[in-house]
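Every protein chain of the complex appears in place save one, which is left out.
Presenting chain A:
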Amino acid sequence: MIQKDETKELAWVARIAVEDKDIPEFQDKINQKLDYYTVIADAPTDGVKKTVNPSRLNTVLRKDVVVPSMKVEDALKNAPDVYETSFKIPKIL
């Protein structure tokens, strides 16, 4: 189960601004889920391989050939702010 300070930390790691007043509700609902998940603890998984997706395909690499990709102007069209051919953001530090 997660504590209140861990919930705040989780919000920061997720980069989601959660107001302090909402933290107890977030903590409670996340803990309800964690409690619900305890049912899988008894699944007999020793030595069982993981399944990443249900495709039964073997991965086949295609030839490394350059093909046309999205135009720069299309890629920038939805950006809130741009500088020449780049996405512009506020200062990081």
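The rule is simple: a contact is a pair of C-beta atoms (placed from the backbone, for glycine too) under 8 Å apart; a residue touches a chain by one contact, two chains touch by 3 or more; residues count from 1.
Assume contacts and distances are computed from a predicted model.
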Point to revise | From "NitT/TauT family transport system permease protein", "Bacterial extracellular solute-binding protein", "Monovalent cation/H+ antiporter subunit E" or "Aspartyl/glutamyl-tRNA(Asn/Gln) amidotransferase subunit A", the hidden chain's UniProt protein name | key: "Aspartyl/glutamyl-tRNA(Asn/Gln) amidotransferase subunit A"
Practice item. Can you list, in ascending order, the chain A residues touching the missing chain? Key: 2, 7, 10-18, 22, 26, 29-30, 32-34, 36-37, 39-41, 43-45, 48-57, 59, 62, 70, 74-75, 77-81, 87, 89-93
